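Only one protein chain is missing; all other protein chains are in place.
In order of appearance the chains are A, B and C, and numbering begins at 1 in each one.
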Amino acid sequence: MQGFIDSLLATTTTGLSRELAYLGGMIGFGALVVFGFILPMAGITSWLERRVWAKIQSRVGPNRVGPGGFLQWLADGLKNLLKEDVIPEAADPTLFRLAPYIVVAGFVAAFVAIPFAGSLIIADLNIGILYISAVTSLVVVGILMAGWSSNNRWSMLGGIRSASQIISYEIPAGLSVFPVVLLSGTLSMQGIIENQGWAPVDWHMFHSPFTLAAFLMSYIALLAEGNRTPFDLPEAESELVAGFATEYSGMRSLLFFLAEWGNLYVIGAIMATLFMGGWQVPAFTDNVVLLTVAQFGMFFAKTYFWVFVAMWIRATLPRVRVDQLMSLCWKYMVPIAMVNMFGTALVMVVIPEGSRLMSYALCGLMLFGLVRFGRRVNYHLKRSRRYDTVGAIMPV
Amino acid sequence: MEEFSLSVAAFYFMAGLTLLGAGGVVFTENIVYSALSLMVSFFGVAGLYIFLNADFVAGVQVLVYVGGVLVLTLFAVMLTHQIAEIEVSNKSVGRVPALLICGGLFLVIAKALRGAEFFTTPGGQVSESSTYGIGNLLLREYILPFELASVVLLAVLVGAVVLSRKEVIAPDGTPVPERETIPLTEGQRVMSSPRAALAGAAAKQKVSDV
Amino acid sequence: MSVEIELAGEGGGLATEEMVLNMGPQHPSTHGVLRFIVTADGEVMRRAVPDIGYLHRSIEKIAEKVGWHGFMPYTDRVDYVAAMTANQGWAMCAERLGGIEVPKRGEYCRVIAAELGRACSHLLGFGAMGMDIGAITPFTHALREREMINDLLEELCGARLTFNYLRIGGVAWDLPPGYEEKVLRFLDRFELAVDEMGELLSDNRIWVERLAGVAPVPPAMAMAYGLAGPNLRASGVNYDCRKAHPYSVYNDFEFDVPVGTGEKGELGDCYDRYICRLREIRQSSRIVRQAIEKIPDGPVIAKVPRNFKPRAGDCHVVLESARGEMDWYCASDGTEYPYRVHIKTGSFTAMSIMEALSPGLMIADLVAVIASFDIVAPEVDR
Partner (left out) sequence: MDARAIHKLLANEFGDGVGNFVEQPTEPHIEVDATAIAKVCSYLKENGDLNFEHLSNLTATDYLEENRIRIIYHLHSYKHARWLTLKVAVDRENPHVATLENVYPVANWLEREAYDLVGVNFDGHSDLRRILMPDDWVGHPLRKDFQEPSHYHGISTVRESMLTINRN
């Protein structure tokens, strides 16, 4: 994108005025991206989540505002903006006000390095994935601030839970990135994607069994970092009321949720980029615009697949307990992630070119699993349809 | 005097942020505010690293210091005595010794800086990623110190585990794992203690003939 | 509430401060207005002291003022989740004191209504338990089935929650025409749906980990603390009031009593309580099927004078409510007002065991324990 702005500014003068124009351009473009893309997308994710849940729970979900309730997120957002912003008397007002912004800043900043398409990336940082994990750690600080400044013990427990959880799961998440970095030899998001192909066999996740394991570890760890079920302990509404967000209302409370839904997208994007070939599409045309659109669509689809899986998991699984969460991380995930790292390195030393046969075998295995799963789903669907038709009684 | 440009302004902004944060750490009376000022300072330093073309170091700075050290600090601070009350302050005590020590340190550093020779690379030369260089240095030239450091870290890890695991002695004198027991008092029952399982099994037998 | 801070520093360990948490009365998972004062050391509880009375309406006192017939609607409010059995308790008290024989068909109507109500209550308990552990889907699925039962009960008596269906001497209305078929058709579907709901949770790894071995109540303790109903049976005590002291026409039906075996963890743990309740739903539907099959013809209500005055004396009636044995004690002085009514409920005793169970549990476990006992606030406070 820098290049794009550079070309826009090519006609203006040099010196200070040009730099200021550059600054303005960047800020303007950033605002455009944040308000035109990131926030609406987080909102739409919220609508999608509610619709997906509703489908799973055999109910309708939001269906009043817009077609299929599509604009529900806008209505909710507006409503929350207009609500009274209550700050508890006993709270620490400065930090209480600041915390949601820090959380949102943490997740918005991650979008800088997310590659939406071959040429659609705000900045292709050469420390891409490292940058993303670095800035998302801001979220923890925000949550801790929120938890402490609310001056409520439930909030504080939520904040502490969140901090310990995110800190712990950053380790398996980071270690699961290593195999990919080893394979591609770069931290840059575009570099990682370019190292893969459009076909599933060329994806990092099918490189070796270790990367496949790393891929699964990565998704679990990212779910935990994003405070998603079954790891949503920091805001566990049935235990801690709403955890760190208990005292928040209106707009500020909305910002926390926005960050959560936005984070979902970041999780999906990381999964798509690192393991699933990102925006890679078969080269079917020379038209750059068409190609970019196709790439964007591909990336979007892959990302939303993982977003959907996260929603599905949330609608299905109960929540784990704190000690179970920690033992899962330290006793299982960290050692497995370590093994993955060394295993990948070993595979790279033994078969430097990578084994197509292994990739095809892993691909086939995955396909087999998917088919089995599909048949099982089909069986259950049929069975539930049976009882839906058997005994439907007329309402009085 | 350099020509004023955006990068210069950004540099001063970052440097100012660092100093401001550092000042905040020292002068705020609220310990949580201090910790959060530290975050500002860390971000300033990360920005300075970027000016030095050390983007990897900048990333690691944020990841390790903000994501790790700072959060742990906050964590520890929040677990301290009566932190649940918002009005916590750390009273400034011992201003005079602090001034003496800091002043002395400042003098030493200033002296060293005055005497030092700085090597500067020609401007305008932007190197590619520093990650590659760092990796090469760590794993080729400095592999021994690198490995030694990891051994030390491992020792620290083990030490932390040993220190934090308190051994609990059951009433009958045998040590028991911590999570699983709480001293039993009259009428109290405890989850998943081995004794409870035994009691449950015994009682199961007793009831089966009811 | 004053906060007491105890510093535990014996044996040279670090002095740690215990945190006092006020859980409830407005807490999402305390099922109404229960309150716990939790003393916690981090996430681990030292003690959770229940504080009840936030929903105390003094129903027992009301009974002394409204008369025998007039008290019937109030009994719905004793346990509004399974109101039929509360109705039945009061009706049985009055009938025993007044020496009234309920017609056979009336008794069968009562059993159908009460068992549907029990299934209703267990469904809600099941769904709410899922919700408390963090699984949001079981709740909607359970409520979907519960709504259909509510439809059926509404057809029977016109109300969906506080039924007021029973009368002293029988039931208010006979089954509407075609009702039997409707119920059977519903049960065909319902049994499959309950099985599916069970599949959703019963073997789920996280679910089992969260419940198995948590807060086990050994049988001796369960009896000592007077746990009742599914909670008692989960501890391995095979006692069901419908079997041991058959009231109404329960003698006519075949059904099993699910008893906890500690199949996933320890005997009497949260998982046992959960699975007993789930299995009881199936037994209820079995009883309803038999009742529909065997229901005789005839009147549904005996002749009871409007100015009902039973003989002086007292009586003790015990019946199996959804939350366990419900004890009704009623004293009469021969006037048109009851002299004294006392109701002891399963939730009350389940609540009283909480303090003894809580040490060493985690805060998240407390939620699971409350849910597994299926405590309903109005039943505790009455």
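Going forward, contacts are C-beta pairs under 8 Å (C-beta built on N, C-alpha and C of every residue); 3 or more make two chains touch, one makes a residue touch a chain.
Just so you know, these numbers come straight off a predicted model, no measurement behind them.
Asker: Which listed residue (C:V38, C:I52 or C:V288) would be found touching the missing chain in the intact complex?
Answerer: Touches the omitted chain: C:I52.
Asker: What residues on chain C make contact with the chain left out of this view?
Answerer: 52-53, 56, 58, 60-61, 96-97, 223-226, 237, 239, 244-245, 313-316, 318, 325, 327, 329, 331, 339-340, 342, 344, 348-349, 351-352, 356, 381-382
In this text, only the chains that are shown with their structure count from here on.
Asker: Rounded to a whole Å, what is the gap between the Cα centroids of chain A and chain C?
Answerer: Inter-chain centre distance comes to 43 Å.
Asker: Using CA atom averages as chain centres, what separation in Å is found between chain B and chain C?
Answerer: So the centre of chain B lies 51 Å away from the centre of chain C.
Asker: Note the residues in chain C that touch 2 or more other chains, in rising order.
Answerer: In chain C, 19, 365 touch at least two other chains.
Asker: Multi-chain contacts only, two chains or more: what residues does chain A have there?
Answerer: 153, 323
Asker: Going by the contact rule at the top, pick out the chain C residues touching chain A in the complex.
Answerer: The contact residues of chain C facing chain A are 19, 21, 27-29, 43, 130-137, 139-141, 144, 148, 151-152, 154-155, 182, 185-190, 192-193, 196, 200-201, 204, 206-207, 209-210, 362-365, 367.
Asker: Considering only the defined contacts, which chain A positions touch chain B in the complex?
Answerer: Residue positions touching the partner: 16, 19-20, 22-23, 90-92, 95, 125-127, 130-131, 133-135, 137-138, 140-141, 144-145, 147-149, 151, 153, 156, 159-160, 163-164, 166-167, 170, 186-188, 323.
Asker: Considering the complex alone, what residue numbers of chain A touch chain C?
Answerer: Going through chain A, the ones touching chain C are 53, 56-59, 153-154, 157, 161, 229-230, 232-233, 236-241, 314-324, 380, 383-384, 386-388, 390-393, 395-396.
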